[in-house]
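Have a look at this one.
Missing here: one protein chain of the complex. Every other protein chain is in place.
Here the chain labels run A, B and C in written order, and each chain numbers its own residues starting at 1.
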Amino acid sequence: MSRVKVGIIGAGRIGKLHAENLVKMHRVELKAISDLFAGHIREWADRIGIPVVTDHYQNILHDKEIQAILICSPTDTHVPIITEAAKAGKHIFCEKPISFQLEQTKQALEAVKETGVKFQVGFCRRFDQSLKKAHQTVKEGKIGQPHLLRITSRDPHPPTKEYVAASGGLFFDMAIHDFDMARYLVGSEVEEVFAQGAVLIDPMFAECGDVDTAVTTLKFSNGAIGVIDNSRKAVYGYDQRVEVFAANGCVTVENARPTTAAISTAEGVLLDKPKYFFLERYNEAFVQEMADFIESILDDKEVPVTGHDGLQAELIARAAQKSFAEKRPVKIAEIMSAAQV
Amino acid sequence: MSRVKVGIIGAGRIGKLHAENLVKMHRVELKAISDLFAGHIREWADRIGIPVVTDHYQNILHDKEIQAILICSPTDTHVPIITEAAKAGKHIFCEKPISFQLEQTKQALEAVKETGVKFQVGFCRRFDQSLKKAHQTVKEGKIGQPHLLRITSRDPHPPTKEYVAASGGLFFDMAIHDFDMARYLVGSEVEEVFAQGAVLIDPMFAECGDVDTAVTTLKFSNGAIGVIDNSRKAVYGYDQRVEVFAANGCVTVENARPTTAAISTAEGVLLDKPKYFFLERYNEAFVQEMADFIESILDDKEVPVTGHDGLQAELIARAAQKSFAEKRPVKIAEIMSAAQV
Amino acid sequence: MSRVKVGIIGAGRIGKLHAENLVKMHRVELKAISDLFAGHIREWADRIGIPVVTDHYQNILHDKEIQAILICSPTDTHVPIITEAAKAGKHIFCEKPISFQLEQTKQALEAVKETGVKFQVGFCRRFDQSLKKAHQTVKEGKIGQPHLLRITSRDPHPPTKEYVAASGGLFFDMAIHDFDMARYLVGSEVEEVFAQGAVLIDPMFAECGDVDTAVTTLKFSNGAIGVIDNSRKAVYGYDQRVEVFAANGCVTVENARPTTAAISTAEGVLLDKPKYFFLERYNEAFVQEMADFIESILDDKEVPVTGHDGLQAELIARAAQKSFAEKRPVKIAEIMSAAQV
Partner (left out) sequence: MSRVKVGIIGAGRIGKLHAENLVKMHRVELKAISDLFAGHIREWADRIGIPVVTDHYQNILHDKEIQAILICSPTDTHVPIITEAAKAGKHIFCEKPISFQLEQTKQALEAVKETGVKFQVGFCRRFDQSLKKAHQTVKEGKIGQPHLLRITSRDPHPPTKEYVAASGGLFFDMAIHDFDMARYLVGSEVEEVFAQGAVLIDPMFAECGDVDTAVTTLKFSNGAIGVIDNSRKAVYGYDQRVEVFAANGCVTVENARPTTAAISTAEGVLLDKPKYFFLERYNEAFVQEMADFIESILDDKEVPVTGHDGLQAELIARAAQKSFAEKRPVKIAEIMSAAQV
């Protein structure tokens, strides 16, 4: 059986997560990982069996054996690495967002297009079994034409100020997953965005020029209306629910809980909180995401999340930011025109 | 529209409940109520509009206008009242159990049979919409032949010692509802009973020669096996669940809750406890029970719960008592033979 | 015990519903009902025991015995009847909306204020036990400061074209209940509204200048953001869910179902659809709404839903209409200023 030789660029939380999933896969040989602080990860890499650890990602791109790379480094490094990797003929998996600048994202996608390498964007939620079932239910026409979309997406606790300052803001860092999910579920492009936001959790967000609470409404080209609510702090854990309401029915995805135990006492009936955060909730989705990326390479299939998907989500995020800043609905066409994408 | 003139014998909790439901019904004229302590209920009767209050139930039986009576007096008075009422040509609704003695129950049913009056037994749970749906699901063959029956039936708090002492014991007083439900759900007669019991809540039950916790298994003539668990004290409220497992599926009835609100906090997700007790849980069932009794009279239909049903439940209760006492499975045929019913 | 003598103006569906609830109440004497087609309701009124049926509502206002009236006639008759009734010293329960014109609503409320009669607006959902529990949970501070509000409110089937044409439109006819619920749950006034709408169910709505699908976002003066989604046709029944997400937790109200039965087969686990429509879902709420109105009169308490509440919901509805028409967020202050209320 042929195996794909893979290298990972960036060994932060998400890079390590992918590494640990890849080493368990039979169709993968995880050959190398790079990190600016290579010394810090050597023991870990050794333990899970990654032969090469380097502090220069170019060493990975120059390794002729390596066929595919994962880009898990900070967002501002994505575009140059994509460009170099594409030129080096590597298949690419890139964490979201591709970049903070639409023009740069466009440029990276062009580099990919020219070289014909596979390019997958890291919208991991599409690989969650429950969300996939909602998507399939709509796609197979089981509930008819979508009319309304609801997404609730709330984190269990806010990130650090350092993270927030460099994150690109709630719409680009957090809601971008929901913007992709919206397109995935409704099966139609977003045409217009109206975003409302507030700082209700921590003034730190205001200091960073960001919000911690937001509601974004979307108009789709098929006429459907969507609404996404986001919060940076849900004390009861990671809250990830979606609903597509359609002409002939409605599909709803509720939160998964760690256990199905219920405790009845004189106080009431107590259920588990939702699974704690994305590592728990999307644990299996991360595995499937890698499996599908590897399969698209080995079996020469289309990647399940394309560069186009990455760009669309960024366009919606940019429109949401502009809508919030200018207190008016903003059309995606306006953003595309301004960014010439 | 013709209306049935009704009298109620016994104005305890259940007599009053039926009275308050009957006075709201268009097809009923509640003419009289009797109670040993008539003075105590006069104001209440006046307020809800019952013209006649008497301390002699015979006054009700002798009232030629009254067509139907409800027997809500203590169990040991049921058989003589049934016998007299049947002779007086009154249609009869009798609270469960008909009596504590199978021979007497049989005698009462014979009096009813001779006179041809309607006779309905007070198994109110059959009128609960959820339990009725379970019954219909089985009866209409939607899940095929029943294999297993599970009933959980637990009260929110124990009765008083006085009540327990006069109750006839857990199997006759409490589980008898479940024995009727078992037959109603499975649609087959019980052939054999094995009962286990314990005193785990309060030694008072042992002092009364009773148990407070029990598990009864039933074998049905169609081959199905059933199991009922009872407790006199569920701190979280009235626990009333049933399940019929069958060849092609399973129907389950969960507890109803006062509200559908759920509160998620750092502790978990808190739901309401089940509805408090039978007055809350079977509130609408009590209304429907009366409506069906009245309808059976005015439209000359068969009553929904017959004397046969009352007798069968008593036979099972007696078998359960004997099984528990003698630590062995007991056949219903053995009980029938001994009691000559 | 003293009883309130009540008259009802308008014997359509909602007038009859209130009548049937009132005749069962001990503290009420329902003396009269008026309808343009009095002949059509005489038999019904006779059967449930309303002594007087008239085709002139003035006969009710002139009846000196009658202390309180219910206004259940078409919306365009509300303001003149309120004004006359207030002058006649009658306590008033008025179905929503008070009127289609903010200026007229204001005028009616002034008439009420001058005469000091009780005035309650018919936002029946506030009396639903589940929604009340959500309200209490927030009000008692159990989950802290509200950050986000979500309301889903979808009807099981669209009204007739005649109804739609005279309804005042989705925002005024249907969403107005949700606008009131929003204020009730969050405990803060709405400051700004942004509404999106679409015709996805039936072109008839477009012909009437209306929409059948809408998403409205609200900004509250306490900083919270709310979102309401509406549809005129949910094939699975009346969909009525709310959620308040707050600093220390979240309270969610799910749909109530007719039964708690679940049927498991090879196809999956099938639960009941939600209760069919408002008569089923808010059945007990309608009773409680009347009970509280009567109590506010007999015990001289404040009414649970005031004229101020009625006006606020209308202001939000008007802002939603304007926002949808002009494709921009609209402040309540702008509406108030224009209408001089």
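Heads up, the rule we're going with is that a contact is a pair of C-beta atoms (placed from the backbone, for glycine too) under 8 Å apart; a residue touches a chain by one contact, two chains touch by 3 or more.
This one's a predicted model, so the numbers in the text were calculated from it and none came from an experiment.
Engineer: Please provide the labels of all shown chains that the missing chain touches.
Structural biologist: A, B, C
Engineer: Quick one: which of B:Thr217, B:Asn283 or B:Thr306 touches the chain that's been left out?
Structural biologist: B:Thr217
Engineer: Which one, A:Gly39, A:Gly89 or A:Pro258, makes contact with the chain that was left out?
Structural biologist: A:Pro258
Engineer: Give the residue, chosen from B:Phe172, B:Phe194, B:Tyr238 or B:Phe278, that touches the chain omitted from the document.
Structural biologist: With B:Phe172, B:Phe194, B:Tyr238 or B:Phe278 as choices, the missing chain is touched by B:Phe194.
Engineer: Under the stated touch rule, tell me which residues of chain B contact the chain that is not displayed.
Structural biologist: So the residues of chain B touching the unseen chain are 145, 147-148, 150, 152, 154, 194, 196-198, 200-201, 213-215, 217, 219, 223-227, 229, 231, 233-236, 239, 245, 247-250, 327-329.
Engineer: In the complete complex, which positions of chain C touch the hidden chain?
Structural biologist: Interface residues of chain C facing the absent chain: 234-236, 264-273.
Engineer: Please output the residues of chain A touching the missing chain, sorted low to high.
Structural biologist: 1, 24, 26, 47-48, 129-130, 133-134, 137, 142-143, 248-256, 258-266
In the analysis below, only the chains that are shown with their structure count from here on.
Engineer: Which one chain sits nearest the middle, judging by mean Cα positions?
Structural biologist: That would be C.
Engineer: Could you put a whole-Å number on the gap between the CA centroids of chain A and chain C?
Structural biologist: Their C-alpha centroids are separated by 42 Å.
Engineer: Taking each chain's centre as the mean position of its Cα atoms, how many Å separate chain B from chain C?
Structural biologist: Those two chain centres are 40 Å apart.
Engineer: Just how far, in Å, is the C-alpha centre of chain B from the one of chain A?
Structural biologist: 58
Engineer: Going by the touch rule set out above, which residues of chain A reach two or more other chains?
Structural biologist: 234-236
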